[in-house]
Structures are given as C-alpha cells and as structure tokens.
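Take this structure, written in structure tokens, and hold onto it; I'll ask about it next.
Shown here: the complex without one of its protein chains, the others still in place.
Order of writing sets the chain letters: A, B, C, D and E. Residues in each chain are counted from 1.
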Amino acid sequence: MESAFFPPKEQIHRLIREVLVEDIGQGDVTTAAVLTDAERGEGKAVAKTELVVAGLDVFREAFLLLDKDIIFTPLCRDGDRVKEGDVMARLEGALAPMLMAERSALNLLQRMCGIATATERFVRTVEGTKARILDTRKTAPGLRVLDKYAVLVGGGCNHRFALYDGVLIKENHIAAAGGIAVAVERARARVPHTLKIEVEVSNIKELEEALAVQADIVMLDNMDLDQMKRAVEITGGRVPLEASGNVTLERVRAIAETGVDFISVGALTHSVQAADISLLISPLAH
Amino acid sequence: MESAFFPPKEQIHRLIREVLVEDIGQGDVTTAAVLTDAERGEGKAVAKTELVVAGLDVFREAFLLLDKDIIFTPLCRDGDRVKEGDVMARLEGALAPMLMAERSALNLLQRMCGIATATERFVRTVEGTKARILDTRKTAPGLRVLDKYAVLVGGGCNHRFALYDGVLIKENHIAAAGGIAVAVERARARVPHTLKIEVEVSNIKELEEALAVQADIVMLDNMDLDQMKRAVEITGGRVPLEASGNVTLERVRAIAETGVDFISVGALTHSVQAADISLLISPLAH
Amino acid sequence: MESAFFPPKEQIHRLIREVLVEDIGQGDVTTAAVLTDAERGEGKAVAKTELVVAGLDVFREAFLLLDKDIIFTPLCRDGDRVKEGDVMARLEGALAPMLMAERSALNLLQRMCGIATATERFVRTVEGTKARILDTRKTAPGLRVLDKYAVLVGGGCNHRFALYDGVLIKENHIAAAGGIAVAVERARARVPHTLKIEVEVSNIKELEEALAVQADIVMLDNMDLDQMKRAVEITGGRVPLEASGNVTLERVRAIAETGVDFISVGALTHSVQAADISLLISPLAH
Amino acid sequence: MESAFFPPKEQIHRLIREVLVEDIGQGDVTTAAVLTDAERGEGKAVAKTELVVAGLDVFREAFLLLDKDIIFTPLCRDGDRVKEGDVMARLEGALAPMLMAERSALNLLQRMCGIATATERFVRTVEGTKARILDTRKTAPGLRVLDKYAVLVGGGCNHRFALYDGVLIKENHIAAAGGIAVAVERARARVPHTLKIEVEVSNIKELEEALAVQADIVMLDNMDLDQMKRAVEITGGRVPLEASGNVTLERVRAIAETGVDFISVGALTHSVQAADISLLISPLAH
Amino acid sequence: MESAFFPPKEQIHRLIREVLVEDIGQGDVTTAAVLTDAERGEGKAVAKTELVVAGLDVFREAFLLLDKDIIFTPLCRDGDRVKEGDVMARLEGALAPMLMAERSALNLLQRMCGIATATERFVRTVEGTKARILDTRKTAPGLRVLDKYAVLVGGGCNHRFALYDGVLIKENHIAAAGGIAVAVERARARVPHTLKIEVEVSNIKELEEALAVQADIVMLDNMDLDQMKRAVEITGGRVPLEASGNVTLERVRAIAETGVDFISVGALTHSVQAADISLLISPLAH
Partner (left out) sequence: MESAFFPPKEQIHRLIREVLVEDIGQGDVTTAAVLTDAERGEGKAVAKTELVVAGLDVFREAFLLLDKDIIFTPLCRDGDRVKEGDVMARLEGALAPMLMAERSALNLLQRMCGIATATERFVRTVEGTKARILDTRKTAPGLRVLDKYAVLVGGGCNHRFALYDGVLIKENHIAAAGGIAVAVERARARVPHTLKIEVEVSNIKELEEALAVQADIVMLDNMDLDQMKRAVEITGGRVPLEASGNVTLERVRAIAETGVDFISVGALTHSVQAADISLLISPLAH
C-alpha cells in the first residue's frame, strides 16, 4: 500500500470493531438459534458489475476480528479493475461468524469500491491534462480515513485530511480578518512553517490580491470556465491553482483544460454509489 | 419526535463528538491563526434544492458541543419539505467555533436530508397501495442510528435495527440447518418469544414450506413481478410478505401493485445522494 | 454454545478486561512484593457444593487475558451438573498472574453458576407442564449478557434483552395512550414489523381488550392462580400467556399448572446466590 | 456523605451511563411508539418491605442523565431505615424518559439497598462486641464502588478496595516465598510504607510465626470458634485479628464473642438479595 | 487565545478527566475520612519564583470538573510574567474537592509554566536576530497538545504537531529511497499539496542536493556554527533553514547569528523544569 495515508492497523481495527458491535450487539439471534458451532462454509465475494477494488484488507479484517481462524484468500488487489462476475476473494471457515460479519464487511467494501470506482472515472476523464483530482472533507462522518484511502486507490490525490493539517483561508476568514493580505500575514506568522497557505478566491481581483501576498496555493471557488482560464493566465504558473465547486463528470474535462493544477470533487465521498458486490456463502459438508 | 427510534441524547452526543474530533483534532490551524476570540458571526443554513428535512437536532448539536453559547434558531422541522432557497436554520455567536463545526455539521445534515428526501420519493411513488417502504442494514458504518431515523422522517418504516433485534432466516441458515422446517423450528425454540420469525424464500416452493411451518413473515428475495403476484395469491393474507432485491424508483410502483405488504430498499442508505445545503456565514460587527 | 445469545468474543473480552482493571488497577502490591516472575503454580477450580456449570469460557479468559501462556484444561462443560468436590477445571502456569486474576475470575464464575443452578431448579420444578421459565431485565448492571447466558445454560429461555429488542406495553404506556386499543395500534404502526407486541394486563377485562386488538402476547401481571386459570380458559390458545410477579420456587409449579405458556422470574438474576467454588492454587517446583 | 469512599461524580456518571446504554441501546421501541414527547408523569419509589436505604443519589442520576429536567425529590437519606409502604422519593417530569430509565435505576437501587440492609443486620447482630463487620472483594464485577459504598451505609467497614491498595499475604504467597517470615520481609522491603501488612493464617502455629515477624494484621482463615478464642489469647492485643470464612448471620455473634477485631463477610456482596422496591408511575394531565 | 492550536475544550476536558481519575480513582481516602461535605475553603495559587504563566484554563478546569460550583478567579493571563510571591489565581468553594484536585491541577500548571518560562528565555536570548524558536515532537507522552500550547505562550513557534501534519524527510528516508532527489520527488507526488516538504541534511553536499530539487525547507542537523554559516550563504534565502541538534541556552545566540530562520529545541519539552507554584488552601468559617 504505497499511499500518503498509512493508518496504523490498530486504528482500522478499532473502527471495524465498532462497526461489528453496531450490527451484532449482544448477538445474532438468528444465527445463534439456527446454527451450531460445527457448521463450516465457503464464501465468495463476487463483483456484480465492473468496479475498481478498494478496501480488501478492511473486508478481510471484519471477518478475522470475529474469528481469526477464517481463511481469507484475496484474488485481486486494491486498485485492480475487476469485471462483472469476477470473484474478488474467497473465505473458508466456521459458518456462524461468516454470516455474522457479512453485512458489516460488505457495507465497508461496497462503499470503498464505490468511491474508488467513481474516482477512477474522474481521473480517466481528465487524462492527458495536468489536472489532478482531489477529494474534500465531505466524507461520511467517522469514515474519513477509509474514504480518503479509497480516493487514493482510485488514482486521486488527497487534499488536507482535516482542519489540523492544512491551511485554507476561506471567504469568512478573510471577511473576519479584514482582507486577504491581513489574513495571509496572520497565518504566516502563526501556523507551523511546514504548512502551505492556500487562499480561496471567487474572482480575479481576489486572485490578484492572493498572488500579491504570495499565497502558496489559490483555490478558485465556483468560477466559470472563462474565469478559470483567465486565472490560469494571470497566475502564469507562479502558484498551483485548485478548481472547486459543482464539479461533475460532465464538466470536469473542460475544467481540466483551463489549465488548473487541481480539481476537488466533493461528490466522490459525499454522494457515494455503493459498488454492487455479493458474498455467496455456501455450507461445506463436515 | 414520534419515532420507533428514540436514541438517548447521550449517544447522539457521543457520535457527534467523535465526528468533531475526526475533523478538528488538536485544532483548526487556519481559524486559530486568522481569527481571534472576539469575532462574532451569523450563519444561515440554506437549501440549494428542494428537500425533506431530517437531522436538524443533530446539526444544532454539532455547533453547541463546540460552543454552548451559539444561538441556534430552527426555521423548519424534521419531516418538512423545503424549497430551494429556503433558510432552514439560523445561527449566531462566536465566529471561530461556527467555522470549526461547519463541515462536520453539514456532513451529518446533508446525508440525513438526502436519505429522507429519497425515502419520501419512494413512499410517494407507492401511495395508494398498501405497501410500506422499509430500510435495510445497508447503512454507513457507524451511522445506522442516524440513517434509520432519517428513513422514518421520510415516511419509511424501519426493518430490524441489527442482528440482535430481529430474526431473518436466510438461504444460508436454511442450507446449514437442512431445510426451512428445521430452521424455523430451531428458531422458535430458542429465540426470545417477543421476536417474529421471518424467512427468506426465492421461489414458490420455498414459500409454501415457510407457510406450512407458520413463519411469521416471509421475504420474497429477488422475485420477478409475476412470482410476487403468485406469492401474494398463495399466501392469501395469512402472513405479511416483504419484497426485497433490486428495488428502484422505476420499479417500486409495480412491485407495490403485486400486493406485497413491505418493500425493502437498500439504496435508501447504501447509495445516498447528499442533499445540497450551504451554510452562509457572515461576520457581525462587534 | 447453541444459544440465542452468541456474544462476539470481542465484547466478552472487553468486559473481563474492565473487571480485571477494577481489581488490579496499577498492580497487585502483595504479589509483586512477595513473588518473582519465576514461580509457577497449578490451580484447581473445585465445586464446594452441587451446582450447574455456566461461564467456564469467561473464567478461562480472565486468566488468559492476564497471561496467555497459562494452560487451562476444562473438566466439564457449561450446562453440566457437578457434585461437591468435583474439579471443574485445571490451570497451570506462572503463579503471579494466576493469583492476580483469581478473585475476578471467581466472581464471574460463581455468579454465573449461581444463576444457572437456580434456573435449573425452577425448570425442573415445572417439568411436565408446558410452561417455560423466562428471565427478566432485572440483571446486575453491566452484566446482562452474562446473566442471560447463564439462564439459557440453566435451561431457561430469554425474554427480550433490553428495551430495544422487544415491545412490552405496560400499564403506564396504556394509561398515557388512553387505553389498550390505542396503545397497541400505535405500536403496530410504528415498531419494526419483526417484533411481536406484548401487552401487560392485570385483570380479565384488560385481557379481553388485549385479545380484541390481537396483541401477539399477553403478560398476566401479579394475578392469583384462579385469575390465571380463568385467563388461560378465555384465551383458549389464541396467543401465548406469560405469568409475571412474585414467582417463587414454592409457587412456580402451581402457576405452571394453570396452563400459562411462560413464567418470568426476576429473582433468577436480581437475587443471585453465588455458587460456592474455590480455586486451590499450589506452587509447583521449578 | 461521610465515607471513606468518596467517588468523584464523574465516575459514577460514567457507570450509570453504561447501564443506561445496556438497557436502552438505540432506543426504547415501546415508549417511542406509544408515547409522544408531550406526556408528563409522576413517579413514587415505594419500599415494599422494611429496608436500609442506600444509593438514592445513584437512583436520581439514572433519571437525570436521560432528562435533566426531571424533578427528583428524595424523601429519605442513605442510611435511613424505611418501612414497608414508605415513599422513598418522588419524581415529576416527562413520562418517556421516566419509563426508559425505570428499570436501570431500580436495578441499581435495589441492589444497593439489599446490601445495606444485609450489612445492617450483621452489624446489629454483633452489637456490644468490639468486632466490626468488613466487606470483601467478592463484589459484582464492575460494581465494586457501589457495593462497597452500600456496605458503609449499612454500618459496615470497608476492607481493601482492590489488589492495589492493601497487602494481604495469603497461603499461596507464603508457599511460593517459602514461609511467612520471608514473605513478610519481602513485603516490608517493597511495598509503599503507607500500607499495613496483613497475613492470612490457618492455625496457631502460623499465627505465632506471623506475630514473630510483626505482621500488622492477622487474618484467621476458616478457624473454628475454639481456635479463634485461642488466637485472641495468644495475640493479646498486639495486632488486630480478622476472622474470615463461612460467616453467616447465625454464626457471626459467636465469632464476635471470641474477641476478634474484624469479621469479613463475603455474602454481603456476592449473594445479594435485592431489596423490594417499586416505582409507581402515573401519567399527569397536561 | 490567539494561537495556531485551538484545541476544542471537549478534548482538554477528556485529558483532565483522565488525570483526575489517575489520582483519585475510587476516592480520596484521607479527605473522605477527615472532612465532611460542609467545610468550605479558599485557595491561592502563588508563584514561588519568577515565571511565565501558561495553562491557567487547564488549572481551573481541573477544579471545576470535580465541582462546578468552585469559584475561580484568575489574577493573571497566559503569557504574563509573574514575580515570586504573586498570587496567580484565587479559588473559593467546598474544601473537599479543592483538596482532591490540588495535586492534579498543580502537576498540569507547573509543567506548562515550566515550558513557557524556558521557551521565553530562549526567545529572549535570540532577540534581534531573525531566528524563531521551534518546539519538537519530544513531548511528554499524552501531553503534546498542552506542551506545544505552552511553547506558543512562551513566544516560541510550533513545528509540525505530529507525523501526520508535516513532511520531514530524514536521513533514513533518504537512505531507503536511494537519495534526496528520489525521496523529494516521491513526496511531491504523494503527499497532500497543502504540505511543504522539509529535508534534513547533515552537510553542505546534501544541502546542495536538497536545494537542487527545490525542497521547501531544509533542516541543518547537528552542524557546527561554521557549517551553518556556510549553509546560510549557499542558500541565499531561497528556502528557510532550520537548525537542529544540541541546542542549549548557552549556544542558541551564536546559532541564531549564523542567519538561520528557525532553531528547534527538544529540551523545551523533553527536559522540563516544573515551575515552582504552591496552592495555599485555608478552611473558611461556615
């Protein structure tokens, strides 16, 4: 996993544990009543549609946390594109924990594959331009670390993870400070010197102010294509430009062709289409 | 809030707290550098499209947990339909915490309104039939209590919350037990007597077996319309029937007209389209 | 473990961990001062009276969580009846962790065996009638999952686990709603369709109302034997009846003979007599 | 509350919160379906038998944590003896949270009153002797702080709270160390100087060894009355003596009359008879 | 509090709560035995030496978390320099919680004032140069948010908070990647574009490599004064330079005069001299 996000296993485990507790609580009444400890089963995770794989490790852990003796055999890797009908992984072991973890594991995997698949579509659409596709902080509450990892897997880049690891001076910060110059100056004096200072602008005049005070990055907020082109010309490569606001698959190519460096896309994570994946489980003779 | 889910505030607070920690961590570097404690602001949550409101309390708490002195004035109620441009709530107070909580609060509200809006569309589409729209366990990991509440607000009904509060004997349970009759008998002997026993069937023969052993509810899994009609006839009202599998807005009316009692829709919560809502914040003179 | 409660190991571990922390805190000052890491010992859990075994897995885990190298050999199984003097399990390993976990492990085991033993006595007393013995929510705070498991092991059945997985409309709900009919109707409209609706009644008139609105189960609260017999006659098998209130070992047979289906017994878990079990530890030569 | 245990409210709150979560989880389905937010009610906690009150604060907090606007009026104090039919406290407020917290609150109060009542009976039985009644570590897992508080309220004294705050050299420690003298010497060298050193002995010879090395306290384990009398004579008041093992209400007076200083009683907390207390709730007109 | 670290109160409270639990556990046996609830007292926090104040809010919260009715009156503000004998804050309220929180509150305040005081001494020593004093990640485990806040209060600047919010390519990263150029290129491709890339160099050759690949910041690791001067000349202001390694109060001025932009000082937080502060408490008549 060569990614800028390398979350320690510890933390992923804690998240999965909470997900299992949410679904299983004091026990799965159906499985406990109908099965015994003796039954064994085999499971196959099957893609029901073409998709980009993300989250196989998370999927595996959901089963292993319930029963460390389940044998999990991945048949693809994060980042692979699989076709409808492809078996993504195989499981073998006690049937009861397999049934108990099924929904939690799929909920995680389907969301992550959904994000990676959508991201890859955006990335492919801008291929050949220099624009890179970014995510945002519009993630599902509590799942940011997984949502952002899935964006990486899909070929996108991560914007700041949270409010604590990146400076983005927005309209309201500027209004409160009394102008772009003051806001940037305060940030430069006070934030750790390891952070760049990004400023959000909504028109050319503001862009010029941001450039004048040497912002490190400028975000073009909700500009139309002509404004963006003009912004690219004026900036002349001095700082990277990030396009933001209402970015759709239909419009993203045109945005990329304006010459901006980054395009951030909220929908990648705020409006996820779960990838269609089934777990086909069958009891094994014993 | 007249709902079957009445989660103690305590637990909602804990969830919101974790969401704020995910986004703010050790601090919002931008706000801390650019603002002082003195600035005050006003915020308006504005619907950017028509939507059904859900989660206003959760939205409010995200701000109040950061700063209990923020004044929050709701201008609509959960379950209301608002139009594009309507102001859903107004906030007033210290600007810094308002900016720090903004994204977390919106992530929660936009998801919940998205779910309620989609649910209401399904409910409206089956109006006049006896079918009720159900949710599933295909919710965002960690957010089930909010996802299911939003379904209720949108006019849907809740299926079991988790594996611990409802019995649903699925294909794999049946295969492991060696048949529907054995599986139902085991469940009847072992689960608390307060729970009904629902059995999943995928054809008419299985339906007849389930009826023969007096299952309390039968789920028709991935049947076509004709099969469903036949199932309704055979059942003759003896037990409620639930249609499940690939339910889309296009197809739901036809399903309802087969005469089934319930239709469960995974997409309500696994593929949420976030409702478009902005928080317009403006500094106040002080 | 064929039970309707199948709590994931994860959660049992968390509970045991908290129990160990309660008793050991920053360390066992006596053991740390008097022993070294080198001493090894052997332990035998001995029944000091006849009892029904419950909780051997929990007992084992209390030792293994402190020291995973302790060798634990169970000599009986949950549900077995053992006699005074029987050795229930044998341990071998480092002496220090064995002494540190001893009290926590016994506190758990003695309570669970106590519950199973008492339950089995009730179950045996009603043998030959159709009545099944139920537990209640009157469990030791924080220990419900263990208390209810022990009831199952003793041959009883579990009532709802908590407020979230069963509907029980009590006197106060009825008074607030304005009558049994309204209360049941509201519940039917709003609770998940997988839950049965149980209604508490305290006289024959209320029973008739509950039957009229087709409650799924009726609880006879604090009725005398004659009333219960009358209730059974009137009901005529249409719905299951549950007797509740002041059920003692002396009185339970007579209650069962009225023909009720279930008898719930609070004392099984609210007034537990700890089973008398000793852990005989002896140092091993090394 | 003049007690040696003065647990910060913070911690009691956390415990009560967990108890409420155990019972309410994602919501009380019955109350949520049948009641609205509008109903108000009045509750009276009534003793159904004579008892010693303990835990009124804990009882109150269980309601207030769910709804801080419930008005709670205590009508007695911890340590009071109340008669059958006495109203112990009155509540007024929203009906829904009152019903939701009822069982959790009573489970806590009934256990605590049960412990205090039993303790008081032991204390009364030894009245006139110098013996003081002690509790042990045989408490309900997770509830030690409440169990031990209830013992104090009932007039008993607390033995060490846990393994970390008292030194008790038992048979196994002695065997592992190779004798009482070595064990005591090691403890004296290594434990904090603020802790006394108590040694468990099971015969007169061991008592003499313990006295020879100046143990601070000696526990007489499972001695018969004659042995205890002899131990008292030999000790001659040099150190306090604690009688331990199989102490029943029938036997405690005779033990006390041997002249021992302390008598520890495991049954006070390991085999609690819950005090019989009802909460009579009635809806209020609104 | 105008700082780049603006930790939500929620998190500070959680930290303080854990500190109180560490010290109070199940109760303060001395206070519980000797005091009643009735006693009231007054406390004065007095500087026993000249110091820079940091952490007054944290100090206050330690008392208020135990008893929200304690009246706390600060007599100075974070960042103030106070003299020996100055009263920093006054408290009034119930005596028992005041005594119970005293040590925890002082442990926090004395550490924070110690850090601020040491930082201020370094900052003053380099006055007149352009060098800014930085902290490091060599903080007390679990206390980083407080340690770094105290550095800010003392006039220092914060380096990255943790591994997640700043890029620092060290010797080992370079060796593993196979050279500075490859390492920087990989970082530029993969880390969020909001982060600057800092490279650690230990000689002039490495500095030149780092400059060649346009590192955003260069850390001069353990260089002597001559090397640093040479590095400043070579860099010619193209990127900021940070001096690191064995920085003492004796040596810091000379380092600053080499012309580096930043000087990071591990000792500010890894070897704290607690500031000498007493809490003088006196009972009040009541």
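Everything that follows uses one rule, which is that a residue touches a chain if its C-beta (ideal position, glycine included) is under 8 Å from a C-beta of that chain, and two chains touch if they have at least 3 such contacts.
Computed from a predicted structure; not experimentally measured.
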| item | value |
| --- | --- |
| Shown chains touched by the chain that is not drawn here | A, C, D, E |
| Chain not shown: contacting residue from C:Val29, C:Leu134 or C:Leu241 | C:Val29 |
| Among E:Val46, E:Val87 or E:Ala162, residue touching the chain not depicted | E:Ala162 |
| Given E:Gly41, E:Gly93 or E:Gly154, the one touching the chain that is not displayed | E:Gly41 |
| Options E:Arg81, E:Arg103 or E:Arg251, residue touching the unrepresented chain | E:Arg103 |
| Sole residue of E:Asp28, E:Asp78, E:Glu120 or E:Glu206 that reaches the chain not shown, by the stated touch rule | E:Asp28 |
| Touch list for chain D against the chain that is not drawn | 2-4, 134, 157-161, 164-168, 190-196, 198, 216-217, 240, 242, 261-262 |
| Positions on chain C contacted by the hidden chain, ascending | 17, 20-21, 24, 26-29, 31-33, 36-37, 65-66, 96, 100 |
| Touching residues on chain E - with respect to the absent chain | 15, 18-19, 22-35, 39, 41, 95, 99-100, 103-104, 106-108, 110-111, 114, 137-144, 162-170, 172-173, 175-177, 183, 186-187, 189-192, 195, 267, 270-274, 281-283 |
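As a working rule, only the chains that are shown with their structure count from here on.
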| item | value |
| --- | --- |
| Contact distance in steps, from chain A to chain D | 2 |
| Neighbouring chains shared between chain A and chain E, ordered by label | B |
| Between chain B and chain E, the fewest steps along chains that touch one another | 1 |
| Most distant chain from chain A, judged by the mean position of its C-alpha atoms | D |
| Chain centre separation in whole Å, for chain E relative to chain C (CA means) | 52 |
| Sequence positions of chain D contacting 2 or more other chains | 24-29, 31-33, 100, 144, 162 |
| Contacting chain pairs - touch in the sense defined above | A-B, A-C, A-E, B-C, B-D, B-E, C-D, D-E |
